[in-house]
Structure formats: C-alpha cells, structure tokens
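Every protein chain except one is present and positioned as in the full complex.
Chain naming follows the written order as A, B and C, and within any one chain the residues start at number 1.
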Amino acid sequence: MNNQPILEVQEATKSFGGIVAVNRVSLDVHDGEILGIIGPNGSGKTTLINCVTGFIKMTSGKVLFRGRDISGKPPHKIADMGITRTFQIMRPYYSLPCYKNLVIPLFSPRAKRTGGWRGGGKLGDRDTVGIDILEEIGFERDSFVPYKIASSLPTGYLKRLELARCLALKPEIIICDEIFSGLSMSEIASMVPLIERLQMDGITLIMIEHRLRELFRVANRVMVLNFGEKVIEGSPEEVMADDKVKEVYFGSEEVEEVMSHA
Amino acid sequence: MNNEQGRKERLDRGIKVRTDGLYAIMSLRELCYLTVPRLVLIVGLLILPLVMPSMYWQRVISIVCIYAFLALGFDFLAHFVGLVCLGGAFFIGVGGYLAAILNTSFGFPPLVTIPIATLLGGAICTLLLLPCLPLRGVYFAIVTLMYPLVLMRIIEALNILGGTDGIMGVASFANRWIEQYFVILMVLLFLFGLRRLVNLDIGLVFRAVKDNDQAVRASGMNISFYKAIAVFVASALGCLGGACLVHIYMWSGISLFALDFSILPIAATVIGGAGTVVGPVLGCFILVPISELLRAFGTLRIVFYCLILVAFIVFRSEGIMVYGQRKYHQFERWVKI
Amino acid sequence: MDILIYGTINSMALALMALGFALVYGISRIPNFAHGALYVISGFVTWGFVRALGVNYLLSVFLTMIIIGVVGALIYRFILIRVRGMAISEIIASYAIGLAILEGLRWGGFKGMTYTLPVFVEGSVDIAEIPVDFHRLVVVGIGVAVVAFLWLFTHHTRIGLALRGMAQDERAALMLGIDSDLMAVVAMALGSMLAGLAAILLLPLGNIVVEAGYNVLILAIAVCIVGGLGSWMGAVLAAFLIGFAQILTVTYLGSHYQMVVALLAIIFTLILRPSGLFGQQKELEERV
Partner (left out) sequence: MKKKSMWGIIIVVIVVIAAVVIYYATRPPKIEPGIVIGCPLSTAFLYGWDAERAITLAVEEINAAGGVNVAGKKRPFKVEVIDTRDLEPGVPVSEALLVVEKLILEKKADFIMGGPVRSEAALAAMDLLSKYKKVSILTTGVLTPKYHARVAKEYDKFKYCFRITGEAKWMVGGEIIPCLVDIGERFGVDRIFIMIQDVAHARGGGGLIAKIMAKKGWHVIGKPEIYPTGTTDFSMGLIKAKKEKAQVILIWMDMPETSILLKQWYDMKIPALPFGSIIAAAEQPGFWKATEGKGEYCLANVVNAGNAPSEATPWTMKFVKAYKKRWNIEPEGYGTSTSYMAPYVLKDAIERAGSLKPDAVIEALEKTDMVGVYGRIRFDPKSHQVVPSVDPEEGAVGTIFQWQAGKRVVVFPKKIAMGEIQLPPWMKK
C-alpha cells in the first residue's frame, strides 16, 4: 500500500445560495480501502460525493485522483477515469431488460479501452457479458431475472443492478450511496460478502450508510459528517468510542445498541 | 361446432417467448408468422405506384414518402431519444436549399446532389441545433418550432438565396418511374434501417438517454455526443426528404420552411402509433391521401384533419400500429385436442 | 422622444398579447397554442355584434369577453384536460384546435380586408410635436389598468391566491383543497378573456385578418419565453424589452429586421438562460 492516497479531497465546499451544504471537508482514501461516511440526514453526504463525481460544480476546493486534479471535470470524464457511483434514488433503465441495462456501460469508451468486465466490452458479445456480470452479483444465469424488464424488479434487485452497472466499467473506485437502505435483513446479509469480494478484487469503496452495524463490520475507516463539516475520522472503534459522535447521534437508540454489542 | 373437444390456441404460442430471447426459430409456421406482415408491407409499397390510377396519384405517393421521412425522423427522436423536435420544416428547408444550390450552381445531377445534400444538411442542422441539446421538454420543442421561422425571416430580410422568389430551374429526375421508386426504396431502406439501429447497442444507449440521462452520464458516456448523433440521423432523414422534394418540383424557396412540414409528420406519428417505426409511415399513408381527397372542400379540409388529430390525441388511443401489433399477437385458432 | 412614445405603445401591445398566454401557462403548465385563434375569433365576434347586429360598442365588448371566456373554458374542459401532463400532446392538441378555428373562420367567408372595428375615440394629439392618436393612448391606459388589476387580483383575492398557489406547485395546492381542474378552467377563461381584450384593443388599428392569429401566437411565445415561462410579471417586463428592441431596430438597423428580432430573442434566451428572467426551469435541473 504506497502511502500516496488514490483519491484526495481538499477543502471541498459547496453552497446553494445562502445555505452551505458542504463546509471545507477534506478526506483521503488509500488503494483497496473501504471508507465509510456516516452522518444524520442532510449532513451533506450526497452533496459531497456529487461534487467529487462532478455532478455538481464545487464552490471551492480540489479533488485529486492519483495526484491529478479532477475538480472541474464533467461527470462522464470522471467516470471514464474509473470513479463510478451508485445513486441514492436508484436509476435503472426501466424500459430495458436487466442484461440490456448492462450493455450501456459496456458500450462506454472506458469499457472499450480497458476491455470491460473480463474483456467483455471490446471482445465478447455484450449481451452474454451482461449476463456474466449479473451472475457475478448473484443472479443465476438461467433464472428469469436477467430477462425481466427492470421496472418489474424489487428494490433489492435494483440496488444490485446499480452495483453491476459500476462493475461493468472495471472501476477503480466505487462510491455506494446508501446501498443497504431499503433492503430486508436477508438481502443485506447476502450483500456484505459481495462487498468483501469486491475489496479483495482490489476495488476501493466509499460507502455512505445509515446501517452502522454492517458498515462497521466492513469499513476500514469511518468519517462522520454533521451540518456539512467533518466531525471525526478514524477506525470504527475510535469513532464509536468518541462522545462527539454520541452527541451527533444523540437519542438514536441504534448507536446505543451497537455500542452495547461491540 | 361438432361436439369434439377443442380449445382456442393462440397463434403465437411458443413463438413470442422464444423469439424475444436468443433462440432460433424452427418451423415454417413460426417463420411466416413473423415475416408475413413485413413482406406485405414491402410488396404493398412496391406495387402501389403500378396500381395507382393516374400520374397525379403517383405524385401524391412521392409527397407521402417525403412526409414519411420526416415522420420517421420525428418518431425516432421523440420516442427513442426523448427529444421532441417540432422543426421538421427546418430539415426540409436546409436539405432543399442545399440540393438546389448544388444542382443549379455546380450542375450536379439529382442522383449526386441528394446524397450530398442529405449528409451535408444533416451536419449543418446538427451544428445549428447543438446549443439547444441540453434543453428539455417544452423548451426544446418550442426552440425547434422557431428555427424554421427564423431562417425564413433571415432569408427574406437579407434577400439571399434568391430571396422570396427562391431558386428556379432545378433539374428533375430522369423520368417519373425513377423518381417514384427512388423515393419508395429510400423509405423502405430507412424504415428497416431505423428498426435495426434501434435494436443495436447504440440504439439501447439512445433509449437509455431517454430513460435516465444521469445514469448514462454516471457510466462514463457523454450524453450530448449521443444526442448529437441521434439529431444527425433525424436531420439527415429530413434533408433527404427536402432534397427529393426540390428535385420533384424543380424549385426551392422559403416556403420549404412552412409549418405544414412540421405539423403533419407529428400528426402521422400520433395516428400511426408512436414508438413503432412503421406506425408513422402508415400514418403518412393515411393522412396525406385523405387531405388530397378532401382538397375539393377547400380550407374545410384543414378543419377535418385537425379534428381527426384532436380526436386521436384526446381519446389517447395509442395509434393504429401499436393497437395492430397488440391484436396481431392475440390471434387465436380453433385447435382440436 | 418618438422612440420613447412608440416604444411604450409597441411594448404595451406586445404585453397585452402575451399576458393571456403567460397566465394560462403559469397556472396550468399548458402552452396554449390556440391563443392566436382566440384573439382572432374575438375580433370577428365583436365585429359581428357591432356591425352586423348594431349592438352598441361597449355592450358588445362586454358580451365578447364573456363569450370568449366561455369558449376558452370549454376548450380546456373537454379537450385539454385529458392531455394535461404529456408535453407533446398538449402542444399538438392546442395547436390543432387553433388551426381548426382559424381555417374554419377562413372557410366561413371571413376573408378579405373589409372587416374592421371602430376606434374607441377619434382624432390625435401632438405630444412634443410627435403625432399620437388617442386610440393608442387608450390602449396604453387600459394596458396599465389590466396589469394593475392582475397584480391586485392575484395578490388580494381568494381565487387569485388559489391560482398563484397552483402555479407554484399543483400537488401542494391540491392538498390544500384547491380543486386544480376548476382553477385551470378559471385560468383558461381568464387567459382567453385577456386575448379577447387584446384583440378588441389592437384590432381597430387595422383590419381583422385570419393571418393575425399566427403572428400574435409567435409574438406571445417570444415574450413569454424571454420573460420566463410561468411568470406573467416576467412577461410584462419582457414585452417592454422586446417592444423597445423592435422599435430600435426599425429606426437604426432597418425596418426589415423587425420580425427577426422577436424570433432571435427566443433562441438566445433559451440557449443562454432557459428559465428566462423570472422562470425557475434552471433550479429543476440542479436536483440530482
């Protein structure tokens, strides 16, 4: 693990008119690491990653990817560099069947250049590669899921489809925006090993979550945001022990419960 | 009915599932089930000019084909790419003027000017429409509706390209049959070309841009580049129509930008069935002859044709072709057990 | 000096034409492409009252406004209400109705140049040795009165507030018990009355011609887009902007660029700032 972080955000700030959504937040992520970002609703988590992935222009601050400045770039260029993201409100292509949903990312210049998931973009037929990726994230090849139209799938499946869409680009970083929210306990249980396997494949992950128990089991480091400012950053244990975090989450039983278990 | 046991069996039993997937079709029955409608369309289009009573009706068919180009372009853009472009007249005008200039000042014969005018016109229209690609919904529609009017006023004000008199003496096709079959073959070519394009991977990207352009952006693709390609395809189709029209009527002027070229293709798409590439062509084949038949009634014809249009939109029927497709898959026949 | 006077007159005429369109779009989000047709048909209805039936002028103006308001409401109630929400169908439906009305009038024999309306008051006066006729001053006067009335109506009456509520967010208004369809019908009736009023004011200057329908529609759209679709105050301001721009091009650039000005205004506004002066289309895009 060389010490140069794969992704570095310096003093990122963004304000909509008077309201400051993100106030001089800086973070860095090392290769193959999982960084968790937690914080109450409206603490600027999604706005922060929107700034990182170029969907919103930052008012000030810099984003470095492997040392190169990518702050002003449009979202498709950033995605082309390997920083992919899933959306908090899922955005599948409702009119297309599942495996066709994956044909689009395989059609992107990055997939063509890097050969996509196991060389599917350039060499293989994109439909079969799409079905391979779906099998990778847990939908068996001969089940009916790959052929069903995306709009008829339950939320859990759609969340996996989002993840599959990122995988198709052979990403270096995946930013998951509340990928566990809205899933049943069993679905989350089957999702966690998938995340671990991605980490073993060498993909860095930034995960924004409210489900702290699963996040703490997976994340190497955790960062807490509140009202757009960074409260604390460190290993899950340090963060849990810190009283400022309790104050941020004052009154939410969940933290108490997790604390008692740990 | 004798008392034998029998039940109704759907004609497409087994075919629909397998053909949607990746499996091949085996029996002749399934083969002709799928290809018969397409063959009927192709053969019908080809023999139509022969069966037409007088030369006048053949000229009407060429006009129908020109509107069919526009309707194809509009349907492709509106249904598969999500860009509602009300500027059919803009493409006709640019294509028409290019063909006229190429023919009169450079002396190229029609069969050379039409391809050049189509491609060059498509490029020019795409360039002019580039700044308003990021617009959405009603705004894009209104801007594209205004483009032809602006060009018309500019040509009128600057008195260029022959001003209000337009360009005369454009060479026409060698003879009637070449003109007729050239236009019909082009319609068939683009009809099946578009149908194939839409199912290609790039066609999927267009549909994705319509469904959810943020997701496409997040997968590393520049949506305005793909929107530009889609607009180029549609405008090339429109310019082809414009070029053919100019060569049929041996004349090109500012009235090529008239509103009729923008409104009729949309009406045809609505009546024919948006989304099916064949629908709009069918719509044109219904609307234009009806408006010719009603010509004897003078301006009442426009009133008729508007009322039919409003009736179709208000009763929100999905159009003849979509209704036809749905019904076609539900044919049943009585089967003995 | 003459630029100032005739600039205001031209702008007030544009404002009157555009107000009806802006009101209907502002409240019910329907681009009413039949606006031009309503303008022309109210001209012919007034002509019918005044010339054919010999009703006195003011009474016929009042009657026409009522009839046009009812026509607008009926159009919405039976046709547009079914297509609300689908952008493309709204445009086609309203444009088709407009076309049907205009071509129906033309077929009904209302062609030629002999149909005119009497002027409110005869004669003209010289303001700073610039001759201006009384009728144009009356137009400016009534225009200002209409804008003031609209401002009062939307700010201080119950229906007005309900209309503004619906303009901001239809679902929220629905939740507060405002029947959005009824409000849309009221908006359409009001919009048509404004179109009728514009016709009665502007048509006496020339004669009633079916082609005026198309020109009025294009000018109304130009003004509303520059002013920001949805806000009628923006439309009034934009009317002054385009009105003076037209007069300036006539005096300095050459009169044949006059019509091009309005159309180019649309294209540039939409490209540079799609939401126009007061519209809020921009904010919608931000929400990712």
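Simple rule for what comes next: a residue touches a chain if its C-beta (ideal position, glycine included) is under 8 Å from a C-beta of that chain, and two chains touch if they have at least 3 such contacts.
Remember, it's a predicted structure, so these values are computed and weren't measured experimentally.
K.L.:
Which displayed chains does the hidden chain touch?
P.N.:
Contacts of the unshown chain, counting the full complex: B, C.
K.L.:
So which of B:69, B:91 or B:312 would be touching the chain we can't see?
P.N.:
Selected residue, touching the omitted chain: B:312.
K.L.:
For the chain that's not shown, point to the residue among C:166, C:189 or C:202 touching it.
P.N.:
Considering all chains, including the one not shown, the answer is C:202.
K.L.:
From the list B:186, B:205 or B:256, pick the residue that touches the absent chain.
P.N.:
Spelled out, the listed residue whose C-beta touches the missing chain is B:256.
K.L.:
For the chain that's not shown, point to the residue among B:106, B:225 or B:323 touching it.
P.N.:
B:323
K.L.:
Can you list, in ascending order, the chain B residues touching the missing chain?
P.N.:
Within chain B, the residues touching the omitted chain are 54-56, 59-60, 63, 153, 156-157, 159, 163-166, 168-169, 172, 245, 248-251, 253, 255-256, 258-261, 286, 290, 292-296, 298-299, 304, 308, 311-312, 315-317, 323.
K.L.:
Which chain C residues would touch the chain omitted from the figure, given the whole complex?
P.N.:
Answer for chain C: residues 2-3, 6, 9-10, 13, 106, 111-116, 118, 123-124, 130-133, 135, 202, 205-207, 209, 211-212, 214-215, 247, 250-251, 254-256, 258-260 touch the chain left out.
By our rule, only the chains that are shown with their structure count from here on.
K.L.:
Could you state the distance in Å from the CA-based centre of chain B to that of chain C?
P.N.:
Taking the average C-alpha coordinate of chain B and of chain C, the gap between them is 34 Å.
K.L.:
Indicate the residues of chain C shared as contacts by at least two other chains.
P.N.:
288
K.L.:
Among the residues of chain A, which are close enough to touch at least two other chains?
P.N.:
55, in rising order.
K.L.:
Taking the complex as given, what residues does chain C use to touch chain B?
P.N.:
Residues 31, 79, 82-83, 87-89, 91-93, 95-97, 99-100, 103-104, 106-107, 218, 221, 225, 229, 256-257, 259-260, 263-264, 266-267, 270-271, 274, 281, 285, 288 of chain C touch chain B in their complex.
K.L.:
Help me check something: in the complex, which residues belonging to chain B touch chain C?
P.N.:
Per the stated touch rule, the residues are 78, 84, 86, 131-132, 135-139, 141-143, 146-147, 149-150, 153-154, 156-157, 214, 263, 266-267, 270, 298-300, 302-303, 306-307, 309-310, 313-314, 316.
K.L.:
Provide the residue numbers of chain A that touch chain B in the complex, in ascending order.
P.N.:
Interface residues on chain A, with respect to chain B: 53, 55, 74-76, 79-80, 84-85, 87, 91-96, 100, 103-105, 107-111, 126-127, 147, 165, 168-169.
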